[in-house]
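A single protein chain has been omitted from the complex, and every remaining protein chain is retained in its original position.
Note that the chains take the letters A and B in the order they are written out, and that residue 1 is the start of every chain.
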Amino acid sequence: MTSVVLKDIRKSFGSLEVIKAIDLEVEKGEFCVFVGPSGCGKSTLLRMISGLETSTSGQIVIDGEDVTHAEPSKRGIAMVFQSYALYPHLTVRENIGFGLSLAGRPKSEIATKVEKTAESLQLAHLLDRKPKALSGGQRQRVAIGRAIIRNPKVFLFDEPLSNLDAALRSQMRMELTDLHAKLGATMIYVTHDQVEAMTMANKIVVLNAGRIEQVGSPMELYNNPVSPFVAGFIGSPKMNLYEGEVAAAERCGTYGIRPEHLILSKSGGKWRGQVRHIERLGADTVVYLDHPELKQIVARAPGDFEVASGDEIYAMPMSGKEHRFG
Amino acid sequence: MTRRQLYTGIVSLALASVIFILPFVFIFLTAVKSKQDASRLIFSWPVEWQFWENFLQVLQTRNYLLLLAYFNSTVITVFAVTLLVLFGAMVGYVLQRRPSPWNKVIYGFVLAGLMIPPAVVPTIWVLQSIGLFKTITGMIFIQVAYGLAFSVLLFRSFIATIPRDLDEAALIDGATPLQIFFRVILPLLKPVTVTVIVVQSISIFNDFTNPLYYLPGRENVTVQLTLYNFQGQFQTQFNLLFMNILLVTIPPLIIYIFFNRQIVAGMTAGAVKG
Partner (left out) sequence: MVTQKSPYPYWFVLPAAIVFTVLFLVPTFASFWFSLTRWDLFSTQFIGLENYAQFLREPFLIQGTINTLIFAFATSATKTVIGLLLAVLLTSGIWAQGFLRTVVFFPVLVSTIGIGITFAALMHPTNGVINVALASIGLPGPGWLTDPVLALYSVIIVDLWKGVGLATLIYIAGLATISQDYYEAARMDGATRTQMFFRVTVPLVRPATVTVVTLSLIGGLRSFDLIWAMTRGGPGFSSDVLASVIYKQYQAGFYGLSTAGNVILFALIGLIILPLTVWFNRREVDL
(Lines give C-alpha, C1' and ligand atoms only; values in the text may rest on other atoms or scores of the structure.)
Protein backbone atom coordinates (compact mmCIF):
# COMPACT_ATOMS: atom_id res chain seq x y z
CA MET A 1 0.00 0.00 0.00
CA THR A 2 1.30 3.41 -0.89
CA SER A 3 1.79 6.13 1.68
CA VAL A 4 3.02 9.10 -0.33
CA VAL A 5 2.40 9.65 -4.03
CA LEU A 6 3.86 12.51 -6.06
CA LYS A 7 2.37 13.05 -9.52
CA ASP A 8 4.10 15.28 -12.03
CA ILE A 9 5.34 17.67 -9.33
CA ARG A 10 7.01 20.84 -10.60
CA LYS A 11 8.38 23.92 -8.92
CA SER A 12 9.69 27.13 -10.40
CA PHE A 13 11.09 30.25 -8.77
CA GLY A 14 10.41 32.84 -11.44
CA SER A 15 11.87 31.46 -14.66
CA LEU A 16 14.12 29.03 -12.81
CA GLU A 17 12.71 25.51 -12.72
CA VAL A 18 14.13 23.72 -9.69
CA ILE A 19 11.88 20.63 -9.70
CA LYS A 20 11.11 19.13 -13.09
CA ALA A 21 8.19 16.71 -13.39
CA ILE A 22 8.75 14.33 -10.49
CA ASP A 23 6.69 11.15 -10.15
CA LEU A 24 7.30 9.01 -7.08
CA GLU A 25 5.57 6.48 -4.87
CA VAL A 26 6.66 5.76 -1.31
CA GLU A 27 5.25 2.56 0.25
CA LYS A 28 3.80 2.43 3.75
CA GLY A 29 6.49 1.75 6.34
CA GLU A 30 9.33 2.51 3.98
CA PHE A 31 12.49 4.41 4.92
CA CYS A 32 12.96 6.48 1.80
CA VAL A 33 16.06 8.63 1.37
CA PHE A 34 16.37 11.54 -1.08
CA VAL A 35 20.02 11.93 -1.89
CA GLY A 36 21.91 14.19 -4.26
CA PRO A 37 24.43 17.01 -4.41
CA SER A 38 23.51 20.41 -2.98
CA GLY A 39 21.17 22.31 -5.25
CA CYS A 40 19.61 19.15 -6.73
CA GLY A 41 16.20 20.06 -5.28
CA LYS A 42 15.96 17.38 -2.59
CA SER A 43 15.16 19.78 0.23
CA THR A 44 12.70 21.70 -1.91
CA LEU A 45 10.93 18.45 -2.72
CA LEU A 46 10.71 17.54 0.96
CA ARG A 47 9.39 21.00 1.82
CA MET A 48 6.74 20.60 -0.87
CA ILE A 49 5.60 17.33 0.71
CA SER A 50 5.48 19.11 4.09
CA GLY A 51 3.48 22.01 2.65
CA LEU A 52 6.04 24.63 3.68
CA GLU A 53 6.64 25.18 -0.03
CA THR A 54 3.83 25.21 -2.58
CA SER A 55 4.15 23.24 -5.80
CA THR A 56 3.82 25.10 -9.08
CA SER A 57 1.88 22.17 -10.55
CA GLY A 58 1.19 18.49 -9.89
CA GLN A 59 -0.48 16.52 -7.16
CA ILE A 60 0.61 15.28 -3.73
CA VAL A 61 -1.29 12.42 -2.11
CA ILE A 62 -0.60 11.30 1.46
CA ASP A 63 -2.36 8.17 2.74
CA GLY A 64 -4.90 8.24 -0.04
CA GLU A 65 -5.82 11.88 0.52
CA ASP A 66 -5.02 14.69 -1.91
CA VAL A 67 -3.11 17.22 0.21
CA THR A 68 -1.75 19.36 -2.61
CA HIS A 69 -3.52 22.43 -1.25
CA ALA A 70 -3.66 21.49 2.44
CA GLU A 71 -1.99 23.45 5.22
CA PRO A 72 1.22 21.86 6.60
CA SER A 73 -0.47 21.01 9.89
CA LYS A 74 -3.36 19.25 8.11
CA ARG A 75 -1.24 16.79 6.12
CA GLY A 76 -0.57 14.19 8.77
CA ILE A 77 3.19 14.80 8.60
CA ALA A 78 5.85 15.72 11.13
CA MET A 79 9.22 17.22 10.35
CA VAL A 80 12.65 17.18 11.96
CA PHE A 81 14.72 20.17 10.87
CA GLN A 82 18.42 20.40 10.23
CA SER A 83 18.73 22.98 13.02
CA TYR A 84 16.18 20.98 15.11
CA ALA A 85 14.16 24.23 15.42
CA LEU A 86 13.52 23.73 19.13
CA TYR A 87 11.76 26.74 20.69
CA PRO A 88 14.52 28.26 22.83
CA HIS A 89 12.18 29.86 25.36
CA LEU A 90 10.28 26.63 26.12
CA THR A 91 11.36 23.64 28.20
CA VAL A 92 11.74 20.19 26.66
CA ARG A 93 8.31 19.34 28.05
CA GLU A 94 6.73 22.41 26.45
CA ASN A 95 8.57 21.86 23.19
CA ILE A 96 7.27 18.33 22.82
CA GLY A 97 3.75 19.29 23.91
CA PHE A 98 3.58 22.53 21.86
CA GLY A 99 1.44 21.14 19.05
CA LEU A 100 -1.06 19.54 21.43
CA SER A 101 -1.23 22.73 23.48
CA LEU A 102 -1.98 24.73 20.31
CA ALA A 103 -4.75 22.31 19.51
CA GLY A 104 -6.23 23.12 22.94
CA ARG A 105 -6.02 19.59 24.34
CA PRO A 106 -6.58 19.11 28.08
CA LYS A 107 -3.47 19.54 30.23
CA SER A 108 -3.64 16.03 31.72
CA GLU A 109 -3.73 14.43 28.27
CA ILE A 110 -0.75 16.51 27.10
CA ALA A 111 1.19 15.61 30.25
CA THR A 112 0.64 11.86 29.84
CA LYS A 113 1.53 11.86 26.17
CA VAL A 114 4.65 13.97 26.70
CA GLU A 115 5.81 11.68 29.52
CA LYS A 116 5.27 8.60 27.38
CA THR A 117 7.11 10.03 24.39
CA ALA A 118 9.99 11.24 26.54
CA GLU A 119 10.23 7.83 28.18
CA SER A 120 10.59 6.09 24.83
CA LEU A 121 13.41 8.45 23.85
CA GLN A 122 15.18 8.38 27.24
CA LEU A 123 14.42 12.06 27.71
CA ALA A 124 12.34 11.73 30.89
CA HIS A 125 15.06 13.20 33.14
CA LEU A 126 15.54 16.23 30.86
CA LEU A 127 11.93 17.36 30.61
CA ASP A 128 12.36 20.59 32.57
CA ARG A 129 15.49 21.77 30.84
CA LYS A 130 15.68 24.40 28.14
CA PRO A 131 17.17 23.38 24.77
CA LYS A 132 20.29 25.46 25.51
CA ALA A 133 21.19 23.06 28.32
CA LEU A 134 21.12 19.95 26.09
CA SER A 135 23.81 18.20 24.07
CA GLY A 136 23.54 17.88 20.30
CA GLY A 137 22.25 14.31 20.47
CA GLN A 138 19.70 15.20 23.15
CA ARG A 139 18.37 18.11 21.09
CA GLN A 140 18.05 15.75 18.17
CA ARG A 141 15.97 13.39 20.28
CA VAL A 142 13.72 16.22 21.50
CA ALA A 143 13.12 17.18 17.88
CA ILE A 144 12.21 13.57 17.14
CA GLY A 145 9.96 13.49 20.21
CA ARG A 146 8.13 16.54 18.95
CA ALA A 147 7.53 14.65 15.71
CA ILE A 148 6.49 11.35 17.32
CA ILE A 149 3.87 12.88 19.60
CA ARG A 150 1.94 14.09 16.56
CA ASN A 151 1.51 10.44 15.60
CA PRO A 152 2.05 11.36 11.95
CA LYS A 153 1.47 9.20 8.90
CA VAL A 154 4.80 10.32 7.48
CA PHE A 155 7.99 11.55 9.18
CA LEU A 156 10.07 14.04 7.23
CA PHE A 157 13.75 14.53 8.04
CA ASP A 158 15.74 17.41 6.55
CA GLU A 159 19.45 16.57 6.89
CA PRO A 160 19.01 15.99 10.62
CA LEU A 161 22.50 14.65 11.30
CA SER A 162 24.60 17.25 9.53
CA ASN A 163 25.18 19.33 12.69
CA LEU A 164 26.59 16.40 14.67
CA ASP A 165 30.15 15.17 14.91
CA ALA A 166 31.20 11.94 13.19
CA ALA A 167 30.90 9.62 16.22
CA LEU A 168 27.51 10.91 17.27
CA ARG A 169 26.32 10.77 13.68
CA SER A 170 26.93 7.06 13.37
CA GLN A 171 25.21 6.47 16.72
CA MET A 172 22.20 8.53 15.64
CA ARG A 173 22.03 6.58 12.36
CA MET A 174 21.50 3.45 14.41
CA GLU A 175 18.98 5.11 16.70
CA LEU A 176 16.97 6.34 13.74
CA THR A 177 17.02 2.89 12.12
CA ASP A 178 15.84 1.35 15.41
CA LEU A 179 13.13 4.00 15.72
CA HIS A 180 11.95 3.18 12.22
CA ALA A 181 11.80 -0.52 13.04
CA LYS A 182 9.92 0.15 16.28
CA LEU A 183 7.34 2.59 14.87
CA GLY A 184 7.00 1.00 11.47
CA ALA A 185 6.09 4.44 10.12
CA THR A 186 6.83 5.87 6.71
CA MET A 187 9.90 8.08 6.79
CA ILE A 188 11.30 10.36 4.13
CA TYR A 189 14.84 11.50 4.78
CA VAL A 190 16.92 14.06 2.91
CA THR A 191 20.70 13.97 2.92
CA HIS A 192 23.69 14.77 0.74
CA ASP A 193 25.67 12.02 2.41
CA GLN A 194 25.55 8.78 0.44
CA VAL A 195 26.76 6.82 3.48
CA GLU A 196 23.57 7.82 5.36
CA ALA A 197 21.52 6.83 2.33
CA MET A 198 23.21 3.44 1.96
CA THR A 199 23.08 2.55 5.65
CA MET A 200 19.53 3.60 6.51
CA ALA A 201 17.30 3.40 3.45
CA ASN A 202 14.96 0.75 2.10
CA LYS A 203 14.57 2.94 -0.94
CA ILE A 204 16.98 5.53 -2.25
CA VAL A 205 15.88 8.30 -4.61
CA VAL A 206 18.88 9.87 -6.36
CA LEU A 207 18.11 13.42 -7.47
CA ASN A 208 20.09 15.50 -9.91
CA ALA A 209 19.24 19.01 -11.14
CA GLY A 210 15.57 18.72 -10.21
CA ARG A 211 15.04 15.28 -11.77
CA ILE A 212 15.00 11.74 -10.41
CA GLU A 213 18.04 9.87 -11.74
CA GLN A 214 17.17 6.49 -10.24
CA VAL A 215 15.02 4.88 -7.58
CA GLY A 216 15.98 1.61 -5.95
CA SER A 217 17.28 -0.25 -2.93
CA PRO A 218 20.85 0.56 -1.83
CA MET A 219 22.31 -2.59 -3.41
CA GLU A 220 20.39 -2.10 -6.65
CA LEU A 221 21.92 1.34 -6.98
CA TYR A 222 25.34 -0.01 -6.12
CA ASN A 223 25.20 -2.94 -8.46
CA ASN A 224 23.17 -1.52 -11.32
CA PRO A 225 23.45 2.24 -11.55
CA VAL A 226 21.55 3.46 -14.61
CA SER A 227 23.73 6.48 -15.27
CA PRO A 228 27.28 7.66 -14.73
CA PHE A 229 25.84 10.23 -12.28
CA VAL A 230 24.38 7.57 -9.99
CA ALA A 231 27.46 5.41 -10.43
CA GLY A 232 29.69 8.27 -9.37
CA PHE A 233 27.47 9.35 -6.48
CA ILE A 234 26.98 5.98 -4.78
CA GLY A 235 30.08 4.27 -3.39
CA SER A 236 33.32 5.56 -1.91
CA PRO A 237 35.94 6.07 -3.20
CA LYS A 238 34.10 7.10 -6.37
CA MET A 239 33.80 4.75 -9.34
CA ASN A 240 36.45 5.31 -12.04
CA LEU A 241 34.57 6.75 -15.02
CA TYR A 242 36.07 7.16 -18.48
CA GLU A 243 34.76 8.72 -21.68
CA GLY A 244 36.20 9.21 -25.16
CA GLU A 245 38.55 6.67 -26.76
CA VAL A 246 38.77 4.46 -23.70
CA ALA A 247 34.99 4.13 -23.62
CA ALA A 248 34.81 3.72 -27.40
CA ALA A 249 37.18 0.77 -27.15
CA GLU A 250 34.64 -0.77 -24.74
CA ARG A 251 31.83 0.03 -27.22
CA CYS A 252 30.00 2.51 -24.92
CA GLY A 253 29.70 6.24 -24.12
CA THR A 254 31.03 5.98 -20.59
CA TYR A 255 32.94 3.11 -19.09
CA GLY A 256 33.06 2.61 -15.33
CA ILE A 257 34.80 0.33 -12.85
CA ARG A 258 34.67 0.64 -9.02
CA PRO A 259 38.01 0.89 -7.19
CA GLU A 260 37.19 -2.24 -5.19
CA HIS A 261 36.66 -4.17 -8.46
CA LEU A 262 40.19 -3.64 -9.70
CA ILE A 263 42.80 -6.31 -8.97
CA LEU A 264 46.30 -4.89 -8.52
CA SER A 265 49.34 -6.96 -9.40
CA LYS A 266 53.01 -6.46 -10.15
CA SER A 267 53.16 -9.07 -12.85
CA GLY A 268 50.41 -8.27 -15.32
CA GLY A 269 46.93 -6.85 -16.02
CA LYS A 270 44.89 -4.73 -18.38
CA TRP A 271 46.44 -1.33 -17.53
CA ARG A 272 49.94 -0.47 -16.40
CA GLY A 273 50.32 2.71 -14.35
CA GLN A 274 52.67 4.45 -11.97
CA VAL A 275 51.75 4.78 -8.29
CA ARG A 276 51.38 8.46 -7.38
CA HIS A 277 49.72 8.34 -3.99
CA ILE A 278 48.79 5.69 -1.40
CA GLU A 279 46.18 5.89 1.39
CA ARG A 280 46.56 3.12 3.97
CA LEU A 281 43.30 2.75 5.92
CA GLY A 282 44.31 -0.45 7.68
CA ALA A 283 41.42 -2.64 6.53
CA ASP A 284 42.28 -1.78 2.95
CA THR A 285 44.63 0.32 0.85
CA VAL A 286 43.56 2.92 -1.72
CA VAL A 287 46.09 3.34 -4.53
CA TYR A 288 46.13 6.22 -7.05
CA LEU A 289 47.81 5.38 -10.36
CA ASP A 290 48.87 7.69 -13.18
CA HIS A 291 48.09 6.25 -16.60
CA PRO A 292 48.94 7.88 -19.95
CA GLU A 293 45.42 7.45 -21.45
CA LEU A 294 43.14 7.06 -18.44
CA LYS A 295 44.92 9.88 -16.56
CA GLN A 296 44.00 8.48 -13.13
CA ILE A 297 43.01 5.05 -11.87
CA VAL A 298 41.84 4.60 -8.28
CA ALA A 299 42.01 1.07 -6.93
CA ARG A 300 41.19 -0.41 -3.54
CA ALA A 301 43.12 -3.47 -2.38
CA PRO A 302 42.17 -5.41 0.76
CA GLY A 303 44.54 -5.34 3.74
CA ASP A 304 47.91 -3.62 3.73
CA PHE A 305 48.89 -3.88 0.06
CA GLU A 306 52.63 -3.70 -0.38
CA VAL A 307 53.53 -0.98 -2.86
CA ALA A 308 55.58 2.23 -2.87
CA SER A 309 55.13 5.57 -4.52
CA GLY A 310 56.71 5.52 -8.01
CA ASP A 311 56.26 1.76 -8.54
CA GLU A 312 54.91 0.57 -11.85
CA ILE A 313 51.99 -1.84 -11.31
CA TYR A 314 49.07 -3.37 -13.21
CA ALA A 315 45.31 -3.01 -12.63
CA MET A 316 42.82 -5.62 -13.84
CA PRO A 317 39.01 -5.16 -13.77
CA MET A 318 37.03 -8.10 -12.34
CA SER A 319 34.85 -9.68 -14.97
CA GLY A 320 31.15 -8.93 -14.64
CA LYS A 321 31.79 -5.88 -12.49
CA GLU A 322 32.37 -3.45 -15.32
CA HIS A 323 29.70 -0.80 -16.10
CA ARG A 324 28.96 0.43 -19.62
CA PHE A 325 26.68 3.47 -20.03
CA GLY A 326 25.07 4.71 -23.30
CA MET B 1 47.34 49.77 33.65
CA THR B 2 50.32 51.88 32.78
CA ARG B 3 51.32 55.03 34.63
CA ARG B 4 50.34 57.01 31.55
CA GLN B 5 46.83 55.52 31.56
CA LEU B 6 46.46 56.39 35.23
CA TYR B 7 47.52 60.02 34.79
CA THR B 8 45.40 60.49 31.65
CA GLY B 9 42.46 59.09 33.60
CA ILE B 10 42.96 61.46 36.51
CA VAL B 11 43.27 64.50 34.25
CA SER B 12 40.20 63.41 32.23
CA LEU B 13 38.16 62.90 35.36
CA ALA B 14 39.12 66.35 36.65
CA LEU B 15 38.08 67.97 33.36
CA ALA B 16 34.88 65.92 33.10
CA SER B 17 33.95 66.89 36.65
CA VAL B 18 34.13 70.58 35.80
CA ILE B 19 32.46 70.28 32.40
CA PHE B 20 29.87 67.56 32.90
CA ILE B 21 29.25 67.08 36.60
CA LEU B 22 29.37 70.67 37.83
CA PRO B 23 26.10 71.71 36.12
CA PHE B 24 24.29 68.86 37.89
CA VAL B 25 25.80 69.85 41.21
CA PHE B 26 24.61 73.37 40.49
CA ILE B 27 21.08 72.08 39.88
CA PHE B 28 21.12 70.19 43.15
CA LEU B 29 22.58 73.00 45.24
CA THR B 30 20.19 75.60 43.85
CA ALA B 31 17.26 73.25 44.37
CA VAL B 32 17.88 72.99 48.13
CA LYS B 33 18.58 76.68 48.75
CA SER B 34 16.26 79.26 50.22
CA LYS B 35 14.53 81.70 47.89
CA GLN B 36 16.93 84.62 48.44
CA ASP B 37 19.98 82.38 48.39
CA ALA B 38 18.97 80.77 45.09
CA SER B 39 18.07 84.04 43.36
CA ARG B 40 21.73 85.06 43.35
CA LEU B 41 22.39 82.15 40.93
CA ILE B 42 25.91 81.71 42.23
CA PHE B 43 27.67 78.43 42.76
CA SER B 44 27.86 78.19 46.54
CA TRP B 45 27.04 75.97 49.49
CA PRO B 46 23.42 76.60 50.62
CA VAL B 47 23.15 78.97 53.58
CA GLU B 48 20.34 76.76 54.86
CA TRP B 49 19.14 73.41 53.50
CA GLN B 50 15.50 73.42 52.45
CA PHE B 51 15.23 70.16 50.57
CA TRP B 52 11.86 69.06 51.97
CA GLU B 53 10.32 72.51 52.06
CA ASN B 54 11.20 73.15 48.43
CA PHE B 55 10.16 69.65 47.41
CA LEU B 56 6.70 69.97 49.00
CA GLN B 57 6.25 73.51 47.76
CA VAL B 58 6.96 72.48 44.15
CA LEU B 59 4.46 69.66 44.42
CA GLN B 60 1.79 71.96 45.83
CA THR B 61 2.31 74.72 43.28
CA ARG B 62 -0.77 75.53 41.27
CA ASN B 63 -2.88 72.96 42.98
CA TYR B 64 -0.54 69.95 42.62
CA LEU B 65 0.11 70.58 38.94
CA LEU B 66 3.35 68.61 38.99
CA LEU B 67 1.64 65.47 40.29
CA LEU B 68 -0.96 65.74 37.54
CA ALA B 69 1.88 66.21 35.06
CA TYR B 70 3.67 63.09 36.30
CA PHE B 71 0.43 61.16 36.01
CA ASN B 72 -0.22 62.40 32.45
CA SER B 73 3.37 61.79 31.32
CA THR B 74 3.27 58.29 32.78
CA VAL B 75 -0.01 57.43 31.07
CA ILE B 76 1.23 58.74 27.72
CA THR B 77 4.56 56.95 28.04
CA VAL B 78 3.14 53.58 29.14
CA PHE B 79 0.44 53.37 26.47
CA ALA B 80 2.57 54.76 23.64
CA VAL B 81 5.47 52.42 24.44
CA THR B 82 3.16 49.39 24.65
CA LEU B 83 1.77 50.15 21.21
CA LEU B 84 5.24 50.89 19.83
CA VAL B 85 6.47 47.48 20.96
CA LEU B 86 3.46 45.65 19.55
CA PHE B 87 3.20 47.53 16.25
CA GLY B 88 6.95 47.73 15.76
CA ALA B 89 7.42 44.00 16.28
CA MET B 90 4.53 43.08 13.99
CA VAL B 91 5.71 45.33 11.15
CA GLY B 92 9.35 44.33 11.60
CA TYR B 93 8.32 40.67 11.54
CA VAL B 94 6.34 40.77 8.30
CA LEU B 95 8.94 43.07 6.74
CA GLN B 96 11.78 40.69 7.55
CA ARG B 97 9.98 37.41 6.86
CA ARG B 98 7.99 38.16 3.74
CA PRO B 99 9.93 39.61 0.83
CA SER B 100 7.69 41.56 -1.50
CA PRO B 101 7.73 44.67 -3.69
CA TRP B 102 5.82 46.44 -0.90
CA ASN B 103 8.83 46.23 1.37
CA LYS B 104 10.60 48.98 -0.57
CA VAL B 105 7.61 51.26 -0.05
CA ILE B 106 7.54 50.47 3.66
CA TYR B 107 11.29 51.15 3.96
CA GLY B 108 10.74 54.45 2.21
CA PHE B 109 8.16 55.40 4.83
CA VAL B 110 10.41 54.23 7.65
CA LEU B 111 13.24 56.45 6.42
CA ALA B 112 10.81 59.32 5.93
CA GLY B 113 9.59 58.78 9.49
CA LEU B 114 13.16 59.02 10.79
CA MET B 115 14.10 62.10 8.77
CA ILE B 116 11.13 64.32 8.06
CA PRO B 117 10.04 66.76 10.73
CA PRO B 118 6.30 66.45 11.35
CA ALA B 119 4.17 69.13 9.71
CA VAL B 120 2.74 70.54 12.91
CA VAL B 121 -0.15 72.75 11.90
CA PRO B 122 -1.60 70.25 9.40
CA THR B 123 -1.26 67.60 12.13
CA ILE B 124 -3.29 69.77 14.48
CA TRP B 125 -5.84 70.13 11.68
CA VAL B 126 -6.04 66.32 11.33
CA LEU B 127 -6.24 65.84 15.12
CA GLN B 128 -9.05 68.38 15.35
CA SER B 129 -11.03 66.74 12.58
CA ILE B 130 -10.90 63.35 14.31
CA GLY B 131 -11.55 64.85 17.74
CA LEU B 132 -8.17 64.00 19.26
CA PHE B 133 -6.62 67.46 19.56
CA LYS B 134 -5.80 68.39 23.16
CA THR B 135 -6.44 64.81 24.32
CA ILE B 136 -4.13 62.33 26.00
CA THR B 137 -5.31 59.69 23.50
CA GLY B 138 -4.26 61.91 20.61
CA MET B 139 -0.86 62.47 22.21
CA ILE B 140 -0.37 58.72 22.64
CA PHE B 141 -1.07 58.06 18.97
CA ILE B 142 1.17 60.96 17.92
CA GLN B 143 4.06 59.43 19.90
CA VAL B 144 3.34 56.07 18.29
CA ALA B 145 3.35 57.56 14.79
CA TYR B 146 6.63 59.43 15.41
CA GLY B 147 8.43 56.58 17.18
CA LEU B 148 7.33 53.79 14.88
CA ALA B 149 10.18 54.02 12.36
CA PHE B 150 12.85 53.53 15.02
CA SER B 151 10.99 50.58 16.60
CA VAL B 152 10.45 48.86 13.26
CA LEU B 153 14.13 49.12 12.37
CA LEU B 154 15.29 47.71 15.72
CA PHE B 155 12.81 44.85 15.66
CA ARG B 156 13.43 44.01 12.01
CA SER B 157 17.16 43.60 12.47
CA PHE B 158 16.69 41.49 15.59
CA ILE B 159 14.10 39.23 13.95
CA ALA B 160 16.62 38.54 11.19
CA THR B 161 18.64 36.62 13.80
CA ILE B 162 15.74 34.27 14.68
CA PRO B 163 15.86 31.19 12.45
CA ARG B 164 12.89 30.78 10.16
CA ASP B 165 12.89 27.04 11.01
CA LEU B 166 11.14 27.99 14.24
CA ASP B 167 8.21 29.55 12.38
CA GLU B 168 8.01 26.51 10.13
CA ALA B 169 8.17 24.05 13.02
CA ALA B 170 5.30 25.94 14.65
CA LEU B 171 3.40 25.95 11.37
CA ILE B 172 3.70 22.17 11.17
CA ASP B 173 2.66 21.97 14.84
CA GLY B 174 -0.55 23.61 13.70
CA ALA B 175 -0.01 27.19 14.87
CA THR B 176 -1.99 30.03 13.28
CA PRO B 177 -0.11 33.18 12.21
CA LEU B 178 -1.17 34.90 15.44
CA GLN B 179 -0.02 31.94 17.53
CA ILE B 180 3.35 31.83 15.75
CA PHE B 181 3.84 35.51 16.45
CA PHE B 182 2.65 35.63 20.05
CA ARG B 183 3.82 32.22 21.29
CA VAL B 184 7.05 31.70 19.38
CA ILE B 185 8.43 35.00 18.03
CA LEU B 186 7.39 37.62 20.62
CA PRO B 187 8.88 35.74 23.63
CA LEU B 188 12.18 35.53 21.74
CA LEU B 189 12.25 39.30 21.17
CA LYS B 190 12.74 40.07 24.85
CA PRO B 191 16.21 41.67 24.62
CA VAL B 192 15.28 44.06 21.83
CA THR B 193 11.90 44.72 23.45
CA VAL B 194 13.60 45.91 26.62
CA THR B 195 15.80 48.18 24.51
CA VAL B 196 12.81 49.65 22.68
CA ILE B 197 10.91 50.17 25.93
CA VAL B 198 13.76 51.94 27.66
CA VAL B 199 14.86 54.15 24.77
CA GLN B 200 11.34 55.14 23.74
CA SER B 201 10.24 55.75 27.35
CA ILE B 202 13.04 58.21 27.87
CA SER B 203 12.42 59.99 24.60
CA ILE B 204 8.66 60.23 25.14
CA PHE B 205 9.00 61.25 28.79
CA ASN B 206 11.51 63.96 27.81
CA ASP B 207 9.52 65.16 24.82
CA PHE B 208 8.70 68.83 25.01
CA THR B 209 7.87 69.98 21.48
CA ASN B 210 4.98 67.64 20.73
CA PRO B 211 3.02 68.23 23.97
CA LEU B 212 3.66 71.96 23.45
CA TYR B 213 1.82 71.81 20.11
CA TYR B 214 -0.73 69.06 20.61
CA LEU B 215 -1.53 69.21 24.33
CA PRO B 216 -2.09 72.84 25.30
CA GLY B 217 -4.18 73.46 28.38
CA ARG B 218 -3.74 72.98 32.08
CA GLU B 219 -5.52 69.67 32.59
CA ASN B 220 -3.29 67.85 30.06
CA VAL B 221 0.03 69.24 31.22
CA THR B 222 3.09 66.96 30.94
CA VAL B 223 6.26 66.98 33.00
CA GLN B 224 8.34 68.90 30.47
CA LEU B 225 5.60 71.48 30.04
CA THR B 226 5.58 72.18 33.78
CA LEU B 227 9.23 73.19 33.50
CA TYR B 228 8.35 75.55 30.70
CA ASN B 229 5.41 76.98 32.58
CA PHE B 230 7.36 77.33 35.83
CA GLN B 231 10.19 79.05 33.99
CA GLY B 232 7.92 82.06 33.63
CA GLN B 233 6.19 81.74 36.98
CA PHE B 234 9.30 81.05 39.08
CA GLN B 235 11.31 83.97 37.71
CA THR B 236 11.99 84.94 41.32
CA GLN B 237 11.95 81.45 42.82
CA PHE B 238 14.92 79.71 41.26
CA ASN B 239 15.08 77.23 44.12
CA LEU B 240 11.68 75.83 43.12
CA LEU B 241 12.48 75.90 39.39
CA PHE B 242 15.65 73.90 39.98
CA MET B 243 13.89 71.52 42.35
CA ASN B 244 11.55 70.83 39.46
CA ILE B 245 14.50 70.25 37.13
CA LEU B 246 15.99 67.90 39.71
CA LEU B 247 12.74 65.91 39.91
CA VAL B 248 12.54 65.67 36.11
CA THR B 249 16.15 64.49 35.92
CA ILE B 250 15.75 61.67 38.40
CA PRO B 251 13.61 59.22 36.35
CA PRO B 252 16.12 58.98 33.46
CA LEU B 253 18.96 58.62 35.96
CA ILE B 254 17.24 55.65 37.61
CA ILE B 255 16.46 54.06 34.27
CA TYR B 256 20.04 54.57 33.17
CA ILE B 257 21.41 52.90 36.28
CA PHE B 258 19.29 49.78 35.71
CA PHE B 259 19.25 49.55 31.92
CA ASN B 260 22.43 51.16 30.67
CA ARG B 261 23.32 48.09 28.57
CA GLN B 262 19.98 48.21 26.71
CA ILE B 263 20.20 51.97 26.23
CA VAL B 264 23.64 51.61 24.73
CA ALA B 265 22.39 48.81 22.42
CA GLY B 266 19.49 50.91 21.20
CA MET B 267 21.41 54.13 20.74
CA THR B 268 24.23 52.50 18.80
CA ALA B 269 22.10 50.21 16.64
CA GLY B 270 23.14 51.93 13.42
CA ALA B 271 26.82 52.31 14.23
CA VAL B 272 28.13 49.03 12.94
CA LYS B 273 26.19 48.64 9.70
CA GLY B 274 25.98 52.35 8.90
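Heads up, the rule we're going with is that a contact is a pair of C-beta atoms (placed from the backbone, for glycine too) under 8 Å apart; a residue touches a chain by one contact, two chains touch by 3 or more.
Note that this is a predicted model, so its numbers are computed, not measured.
Among the residues B:Leu13, B:Val47, B:Leu67 or B:Ala160, only B:Leu13 touches the chain that is left out of the figure.
Considering the complete assembly, chain B touches the hidden chain via residues 1, 5-6, 8-10, 12-13, 16-17, 19-23, 26-27, 30, 40-43, 83, 86-88, 90-91, 93-95, 97-98, 102, 106, 109, 112-123, 125-127, 130, 141-142, 144-146, 148, 152, 167, 171, 177, 180-181, 202, 206, 208-209, 212-213, 223-224, 227-228, 231, 238, 241-242, 245, 248-249, 252-253, 255-256, 260, 263-264, 267-268, 270-274.
Following the convention adopted for this analysis, only the chains that are shown with their structure count from here on.
Computed from the mean C-alpha positions, the centre of chain A lies at a distance of 55 Å from the centre of chain B.
The part of chain B that touches chain A in the complex is made up of residues 163, 165-166, 168-175, 179, 183-184, 187-188. The part of chain A that touches chain B in the complex is made up of residues 50-52, 71-73, 77-79, 81-85, 87-89, 98-99, 102-103, 146, 150.
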